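Here the complex is missing one protein chain, while the rest keep their positions.
When the chains are written out, they are named A and B in that same order, and each has its own residue count from 1.
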Amino acid sequence: MKWTFFHKLGSPKWFYEISGRWLPILGWAAVLLILAGTVWGLVFAPQDYQQGNSFRIIYIHVPAAFLAQSGYLLLAIAGVVSLVWKMKLADIALKCAAPVGAWMTFIALVTGSIWGKPTWGTWWVWDARLTSMLILLFLYFGIIALGQAISNRDSSAKACAVLAIVGVINLPIIKYSVEWWNTLHQPATFTLTEKPAMPAQMWLPLLVMVVGFYCFFGAVVLMRMRLEVLRRESRTSWVRTLVEQSIGRGGSA
Amino acid sequence: MIGLFVLLLKREALLLCRRPAELANPLVFFAIVIALFPLAVGPESQLLQELSPGLVWVAALLAVLLSLDGLFRGDYEDGSLEQWVLSPHPLFVLVLAKVAAHWVFTGLALVVLSPVLALMLGLPAQCFGVLLLSLLLGTPVLSLLGAVGAALTVGLKRGGLLLALLILPLYIPVLILGSGALQACLHGMPATGQLLWLGSLMVLSLTLSPFAIGAGLRISVGE
Partner (left out) sequence: MIPPCLEGVALTCERDERVLFEQLNLILEPGEMLQIMGPNGSGKTSLLRLLAGLMAPTAGEVRLAGRAYSEQCHESVRQLLWLGHAAGIKGLLTAEENLTWLCALNKPATQEAIWQALGQVGLRGFEDVPCHTLSAGQQRRVALARLYLNPPALWILDEPFTALDRHAVEHLEHHLSQHCDRGGAVVLTTHHQLMMKPARYRQLELGQEIS
């Protein structure tokens, strides 16, 4: 009935076919948007009247920070789907998205710290947002470490799902407690509801970069998931024919 | 169901009392960690007093964390957890009793011990009320959240370090609020806000984490 779509999505073969169609679109969108955003942001956007050119690092820092948080949310959603509907594909998504999210968090941290050097004069300031980002990185590490420590594949996925859900419930509490702990912080760069304080020439390329990063994240996660699907389904007939086909094509070419 | 809760509480108490050495370990650890700080940062009483809120809380947090590693290990190894999971009673009741027993014998014991150690760090006596109250509200959260990690890692051979990795980031709000309350009190400001927040964190973890602990145990047993 209405759940057939959902169950169909859980079938690895169907996922492999559909994702094969999405992947090029996402990949090209990511390349184009990131290229456009980079050139626009680094060359054409005006200088900041206080920070000069150093503010331009936000074109990497802010999208990475967005992805770091969305990535964790994605883990938790995948966790809920995996625990409630026992969908194998959600397990795979959780496993594949965690390292990518951790890298995004890492990039956000490093760029934030580089940005801190000209702005605050030191590489590291216990600023609320940098600190929450650091804690987020630890949360990612926890999920990755737990996933690798448990050898049984199903148990490992379920354990990670529980941890991701517990983490996502804690995340707002951590965020607010850290902000409360350090009330000296810059307000968030831009929110979807409020009018941004930056001029349009500055935040439009940022928006392009954010969308580009989302596409990039999606493409990388899809690629990793497709690989994992192939590995897990390696005994099934559809994977075998697929491999034979691609070997045949490779041999004839 | 309440009968079973009380029965398990009694059984856990009995088990802990027959191994008194293990009861003392977290407390001794707590005392040693507190004693390390003056040795590391120097004996100036002004500095120690300034640092004491953070020191007490970090030490309490680590002591609870260390004691949690063995929370379910014995029950896992001797097959008790299998019996719990298969019992017709809801798992979260059993889990809650287990964590409650653990808290009484480590968390509560830490609370009782803390004024002595705080005194050694030079925390003024008018802050003891806040110290006790904040630990009283905060340590159950530490036990409950830590039990989630303990449940998830119980099946692993060397789960101790992993447990710390999983759980310490989740402890940060409690640490901030607990030491914040003490700091406020030390500077003569009211600490009610932080204590209320700690209280709500306790209620939140008391309601939600038993289910997460139960799910974690099921996963570990089903491996």
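Note that a residue touches a chain if its C-beta (ideal position, glycine included) is under 8 Å from a C-beta of that chain, and two chains touch if they have at least 3 such contacts.
Here the structure is a predicted model, which means the values were calculated and not measured.
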- What chains on display are touched by the one that is not shown? A, B
- Sole contact to the chain not displayed, among B:2, B:21, B:40 or B:86: B:86
- Note on the structure: Touch with the missing chain holds, among B:15, B:28 or B:161, for B:15
- Contacts of chain A with the missing chain: which residues? 86, 151-154
- Query: Can you list where chain B touches the absent chain?
  - Reply: 3-4, 7-8, 11, 14-15, 18-19, 74, 77-80, 82-91, 221-223
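As a working rule, only the chains that are shown with their structure count from here on.
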- Taking each chain's centre as the mean position of its Cα atoms, how many Å separate chain A from chain B? 33
- Provide the residue numbers of chain B that touch chain A in the complex, in ascending order. 145, 148-149, 152-153, 155-156, 159, 162, 165-166, 168-170, 172-173, 176-177, 180, 197, 201, 208-209, 212, 215-216, 219-220, 222-223
- Note on the structure: As the complex stands, chain A meets chain B at residues 83, 135, 138-139, 141-142, 145-146, 149-150, 152, 155, 158-159, 162-163, 165-167, 169-170, 173-174, 177-178, 180-181
